[in-house]
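Please find one structure pasted underneath; my questions will follow.
Shown here: the complex without one of its protein chains, the others still in place.
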Amino acid sequence: MPDLRPEIQYATLAQQGETAQLGMWGFIATETLFFGALIFGYFIYRHAYPVAFAEASKDAIMWCGSVNIGLLLTSSLTMVLAIEAAAAGERSALKLWLAATAALGVIFICVKGLEWYLDYADKVVPAVNFTLKPGEPPQAELFWIFYFIATGFHALHLTIGVTLICYMLLRTRWGDLTPAYYAPLEVVGLYWSFVDTVWIFLYPAIYLAGRS
Amino acid sequence: MTFAVAWLVLLLLTGLSILSAYLHLAVWAPVVQFGVAATQAAIVFIVFMRLRGPASLKWLFAGAGFFWLLFLYGLSMTDYASRRGWP
Partner (left out) sequence: MVSLAADLETSYLESEHTVASWLFTRDHKRIALLFFASITFFFFIGGFAATLIRLHLATPQGLLQPDIYNRMFAMHGIVMVWFFLIPSIPTTLGNFVLPLAIGAHDLAFPRVNLLSWYIFNLSGLVLLYALFMGGVDTGWTFYTPYSTLFSNGYVIAAALAVFVNGFSSIMTGLNFVVTVHRLRAPGMTWMHLPLFVWGIYTVSLVMLLATPVLAMTVFLVAMERFMRVGIFDPSLGGDPLLFQHMFWFYSHPAVYIMILPAMGVVSELVSCYARKSIFGYTGMAYALISLAILTFFVWGHHMFTAGISIYSGVVFSLMTFFVALPSAVKVFNWTASLHKGRISFDAPMLYALGFVLLFTIGGLTGLMVATLALDVHLQDTYFVIAHFHYIMVGGTVSAFFGGLHYWWPKITGRLYPEMWARFAAILTFVGFNLTFFPQFVLGYLGMPRRYYTYPAQWQSWNVLSSAGASILAFAYILPLGYLAWSLLWGERSGPNPWRATGLEWQTASPPPQYNFARTPTVTVAPYAYDAETDGFTAQNGVTGA
């Protein structure tokens, strides 16, 4: 049986669970500023060099980004269903939804990896393999720097998220997550959906800037 | 059920965003696209991250990050909107 006593500094398990969630919300606020600072730089440069950014954005691989936003939005759904299952004590459903979420995350990373490979072949990787397209203004490179840093950090966050979900699967196996206390799962869920939100903002910034 | 509806709405909004990208909206395109993104983010926060319900400390924490970003974006605009020689 799991240990169902709160830690020493808490009066009740409920207080402990809510505090853990509040902590994750605080962390999400810092993450918002972390990615927000990067997107700030993007906006400044895009506003200064609209033509270069539109030209560069045309070379971003539309289907990869679009499939990936679909995958992530769906994974947020499966994640919240996993939490519902945990609250109801349905362990097999919980495992199923968690596994589905992790799988969607892994597929996202695979698509992302393929996209990076295609970008490399397209010679748009600054400092590694970069050639301006004919007639493209040189500031297009700024777009690609932003692209790789943003997607790199996002993929890193997603990898951490997949790891956390696998850990939650393990804890489900151990019987740790019961209807009485499943706050760790809720905390991971918050993190997961936040990483999803980051992609929601990166998607138009990267893929939609120069389509028309 | 709520979750499934929210998911459908999110996908539809993505479609709207993609559509807007091909519509020659000029300066309005980023406005529409980032407006859609903000709406989607709000849906994810409120439904999937369970912010709905009475105002609480969570709201404050969740909002603080975005609110503070406004300071960075807004006050730096005093420079970028009026600096001579930029871009």
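All chains are identified by letter, namely A and B, in their written order; residue positions are counted from 1 within each chain.
Just so it is clear, a residue touches a chain if its C-beta (ideal position, glycine included) is under 8 Å from a C-beta of that chain, and two chains touch if they have at least 3 such contacts.
The structure presented is a predicted model; accordingly, all values stated were derived computationally and were not measured.
A.B. asks: The chain left out here touches which displayed chains?
C.D. replies: Looking at the entire complex, the absent chain's contacts are A, B.
A.B. asks: Out of A:Thr19, A:Thr159 or A:Thr178, which is the one that touches the chain we can't see?
C.D. replies: Of all options in A:Thr19, A:Thr159 or A:Thr178, contact with the hidden chain holds for A:Thr19.
A.B. asks: Please pick, from A:Thr101, A:Gln139, A:Thr172 or A:Ser193, the residue that touches the omitted chain in the full complex.
C.D. replies: Of these options, the touching residue for the absent chain is A:Gln139.
A.B. asks: Please output the residues of chain B touching the missing chain, sorted low to high.
C.D. replies: Spelled out for chain B, the touching residues are 57, 64-65, 68, 71-72, 75-76, 78-79, 81-84, 86-87.
A.B. asks: With the missing chain put back, which residues of chain A would touch it? List them for me.
C.D. replies: Residues of chain A in touch with the missing chain: 5-11, 15, 18-20, 22-23, 26-27, 29-31, 33-38, 40-41, 44-45, 48-49, 52, 126-128, 138-139, 141-142, 145, 149.
In this section, only the chains that are shown with their structure count from here on.
A.B. asks: Between chain A and chain B, what is the gap in Å from one C-alpha centre to the other?
C.D. replies: Computed from C-alpha means, the inter-chain centre distance equals 16 Å.
A.B. asks: Could you please specify the touching residues of chain B with respect to chain A in the complex?
C.D. replies: Where chain B meets chain A, its residues are 3-4, 6-7, 10-11, 14, 17-18, 20-25, 29-30, 33-34, 36-37, 40-41, 44-45, 47-50, 57-58, 61-62, 64-66, 68-69, 72-73, 76, 80, 86-87.
A.B. asks: For the complex, which residues does chain A have touching chain B?
C.D. replies: So the residues of chain A touching chain B come out as 21-22, 25-26, 28-33, 36-37, 40, 43-44, 47-49, 66, 69-70, 73-74, 76-77, 79-81, 84, 189-190, 193-194, 196-197, 200-201, 203-205, 207-209, 211-212.
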